[in-house]
Each structure stands twice: as structure tokens, then as C-alpha cells.
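For this depiction, one protein chain was excluded, whereas all remaining protein chains were kept in their positions.
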Amino acid sequence: MAHFPIAGLIVFPLLGALVSLALSKRWRTVMSFILITALLLNNVSLLFQFYGQGTFNEAMGNWSAPLGIELRVDGLALIFSLMSALVASVCALYACVYLSATQLKLFWPFFWFLWAALNSIWLSSDLFNLYVGLELLSLAAVGLVALSRDATSLAAALRYLFAALLGSIGYLLGVALLYATYGTLSLPELSQHFSLTLSSAVALGFMCIGLLMKTAVFPMHSWLPPAHGGALTPVSALLSALVIKASFYIVLRLWTELSLEIASASAGMLMGILGSAAILWGGWMALNQTHLKLVIAYSTLAQVGYFMLIFPLLSPVDAHASHLAFQGGVLMLLAHALAKAGMFLAAGNLLFCSGQKDLKSLAGLSRYRPLNIFAFGLAGVSIMGLPPSGGFNGKWLLIQSAMLQSQWVWVAVIIMGSLLSAAYIFRVFSYTYREVEGGDSFKQPAAVLEWTALSLSVLSILLGLASMLVLDLLPISAVVAQ
Amino acid sequence: MSSYLIFAYGGVGLCGIGVFGFILHSHLLRRLIAFNLLGSGTFLILVGLSQSGRGQPDYIPQALVLTGIVVAVAATALALVLIRRWAALTKHATLPEDQGPS
């Protein structure tokens, strides 16, 4: 047990996958929750270990890299690991009430593989391990999308699968080129020898395009709305909150560890432009949807755009402003995970009540399910970036960073994006306030479903007051330019 | 030019065919095969490029490709299951947007 608690992050989910394939219906759920508890405890003990000794590496089975697998725990990895533990366990709780028995049987193995893949991505510092994690993640996510087994979700799953495979191949091609040039796949080693030559630029180009495709960055986003909007509710929450973050996380790692902001300013600009387009396009499309879950799916698209604004704001000259942008981006990622998961779960409850997907069917629900509307609203506050919320704090730091560097364009984009998101969220909200004749025949969701949604939304608000706890985990040296 | 580079160029060629196939075909199985070609091409590049110019054979890319193939097989299997189910449900072997007006 020498490698615990770090190894537990990978071992427990894999164990969960095996168990849920092998055991009977009842034991499957029981074992899953035991393992979820174990994972949560595991994360907490890892946090304390980190508080004690700071960043550390651990070679699995004492086989050192390159042949062995080495895991790395630093502040960023820890934040993402905690985030996925939180969101995944709440979604699991929701799922085991929400899903039917047959759906649940398929849900558990995919869910566990998903979690294993996420953790391996957060903890790996090796480009090839990251590839394996990405593939496992995509396959588990595609499986989850197909869970409802009707034609629409199958089409969405297939489209998603093709996009994800294409993205993986792009990434792998880049990895092959990098290995040919530098003879290593470990990020820390690579960062020592790295210089931006033509071949490494092509390699990184392939990798970034592949990863951004998996993150659904504009204009490679068209697979996302049907997949996230059409999946079963707990799956939508997992996908929007966690899965797209994984590929983005790798881009962020590459960028900061290889100090790409020094190597090329125009690449950062390009990322910023893509992000801006995503913010405006996603917001606009969300405003024009008639189905509730599609509104939220397009909102994810817009939020991804905000994450992309980190890159142009990482500056080779202004270390303070860069640091602000990095902190802001991480807060945005975290706040989005909590708020979007909470929002999807709340939306799932609302749709369950009315039995339809349409926004119009929400009329009268704010009277019937005030707590649920409140959960939706709180998540909305964070998504809009209004204070006090994690979303606001993230946005504030990004704006501060842009102002200090006089990059006014990004300020303008962030502001316009906020107004757009306010428009589409209040649009949903106002539908629930409508009073119509005969709109009082609703089904009642189980209390667990409402409280799980509310808990995530409340967390996204509390993050606005407790941002320092998160930011203290990030080392200042993560982005400071040399 | 070392013999390894031939592998790498072969890989590039395979990738080209794969991309071409993916764009050209709308039949889901054909697309899947195109993907497999793309994958194999990438593996060849990975092995071929990194062996060239070094005296000793490098064992790491071979280990990686081995892992990669396993992953690719898993992906193909999942895709096949989905395509089969899709075909059984809709009696189509293409996605709705590729079916054209009929």
C-alpha cells in the first residue's frame, strides 16, 4: 500500500468498473457507493499530503518512467481531482435515483471508466499516458451518451465518437512528431529541451487541434449540442462539467509547461479569437433554442470560450497579469463544472416535472417547484458571472489581467458574453414564471434529485466566497515567465 | 534515407488515405475503416520517425504502439456496437445529415 493515497485515485475507479460488471444489481450499487466514499476520503487525504509536502511524484509499482507510469500531484491536478470527485459523486447519487434499472446497469461501468480516465489525465505528466487517458475518457463518454438507446442519442453518440477519434488521432500524431524530435514524452523533461522549431510547431498544432476538437471549441463544436443536450440528465451533467475539461486541461498543461506564451504571441491571439467567437456564437445560439437542455448545451460552448481567453492573457513580460489570468481561468473552469452540473440536474428535474423538452412547458413551474427553480437560478448566477459566485470571481480576475495589459478587446468580449448569458438564462427563468391555464399537472421528482441539484449550485456560489482556498493551492511559479 | 523513414512515409500515406476516406464516405462502416487506417498510419509514423537517426532500436515507441493498438481495438469495438444498433433501429447505414433528401 506504499502508493496510497495517490494510487487510489486510479485503482478505486477501475475496481468500481470491474465490480459493477461482475456483481448483482443490489451489490453493484452498494459497492459503488462504498468506493465513491473511499475516493472522496482519498482525495481529502491527498489534499492533506499536499499541504504537508507540496508537489510530489510517485512511480507506480516502483517502475520509473519512461517504461513505468509516473503520477504527479501538484496544485492544479489536485484542484481538478477534487472537482471531479465532487461532481461525479453527486451525479452518481442523482443517477441511481433518476435512471431506470436497465440504464443503471450500463451506467455504472461507463461511469467508473470515466472517472478513472479523468483522474489519470489530471495526474499524468507523460504525453502518451495522457493519450490513453483521453481515449478511455472518450469511449466511456460515448457509451454514456448512447445510454438511452434511442435513435437520436445513438446518432449523437456516433457523431461524438467520430469527432473524439479524430481528435485523438490528431493528438497522437503530434505526440509522434514530438517524440521523434526530442526522444522523450515526459512533460517536465520536454520543457527543459523544448524550443519552437518548425517540426515542434507542427506537432503542437496537431495536438492542439485534436484537443480543441474534443473540447468543442468553435468552430469544431457541432458534435457537442446534440450529445450533451440529448443525453440522459446525469450524463449531460458529467459530460459538460468534467469531460470537456480534460482535453482543455492538457492544452493548458502544454501551454504553461512549455511556456508557449514566450514562444509565440500570435498563437495566443489565435486561441483568444477562437474563444471570443465561441463566447458570442454559443451565447447567441443558446438564446435561440427552444429546448431547455439545448440552451444549456450551447451555454457550455460559450463558457469554453472564456477558458480560451487564458491564453492571450498569459504574457511573457507581465508576470503578475499572467498569474491573474491563470488563476481566473482555473476558477472559471471550476465554477463552470459546479454550476453547469447543478444546472443540468435542475433542468432534468424541471423536464421530469413537465414531461416535455420544450421551454414552453415550464410555465407555472416556479410556483410548483420553487426550490428547483432556485437551484437553477443559483447555477445561472455563476454562469452569468454575477456576484457573488465562482464564475464572477474568475471573470473578475480575467478582466483585471486584460486591463493591466491594456488588452481591451478581451474585456469587451467578456462583457458582451456576460450580457448574452444573462439574456438566455433569464429567458429560461421568465418561462417558469408564466401563468397559464391548466398548467398544473406536473409529476413530482424525488427529493434527492432536487437536493443534489441544489447542492452543486450552492457550491458554485460558495466558491465565490471561498476562492482563496482554491487559489492558495496554485503555486505562483506555475506560470511566471523566466 | 534509412529504412525506418520508409515506414514513416508509408504512415503518412496511410493517414492521407484515411483522411480522404473519412471525408469521401458517409457509410458508417467505411468511415470506421478510414479511422483505422488513420490510426495505423499514425502508429507507423510514431515507430518509424523515432527509430531513424539513432543507432539502437528504440523500444519505447514499440511499447507505446502496442498500447495504442489495444486502445484502437476497443474504440473499434464500441463503434461497431453503436453502428449495429443504429442500423437495426433506423435501417440506415449513414447518419441523418448524410442521407440527403430521399
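Before moving on, here are some points about what is shown:
Each chain carries a letter (A and B) given by its place in the written order, and its residues are counted from 1.
Operating definition for what follows: a contact is a pair of C-beta atoms (placed from the backbone, for glycine too) under 8 Å apart; a residue touches a chain by one contact, two chains touch by 3 or more.
Just so we're on the same page, contacts and distances are computed from a predicted model.
When the unshown chain is looked up in UniProt, the name that turns up among "Monovalent cation/H+ antiporter subunit D family protein", "Phosphonate C-P lyase system protein PhnG", "Sodium:solute symporter" or "Sn-glycerol-3-phosphate ABC transporter ATP-binding protein UgpC" is "Monovalent cation/H+ antiporter subunit D family protein".
The chain that is not displayed touches the following shown chains in the complete assembly: A.
Across A:Leu41, A:Ile209 or A:Leu386, the single residue that touches the chain missing here is A:Leu386. Only one residue in the set A:Val317, A:Ile415 or A:Val448 touches the chain that does not appear here, and it is A:Ile415. Hidden from this view is one chain, which touches chain A at 327, 366-367, 370-371, 374, 377, 381, 386-388, 392-393, 396-397, 399-400, 403-404, 411, 415, 418-419, 422, 426, 429-430, 433-435, 464-468, 471.
Note that in this section only the chains that are shown with their structure count from here on.
One finds 27 Å separating the Cα centroids of chain A and chain B.
Remark: chain A residues 66-67, 128, 131-132, 135-136, 138-139, 142-143, 146, 149-151, 154-155, 157-159, 161-162, 165-166, 169, 172-173, 175-177, 179-180, 183, 185 touch chain B in the complex.
Contact residues on chain B toward chain A in their complex (touch as defined above): 15, 22, 28, 31, 35, 38-39, 42, 45-46, 49-50, 52, 54, 58, 60-61, 63-64, 67-68, 71, 74-75, 78-79, 82-83, 85-86, 89-90, 95-96.
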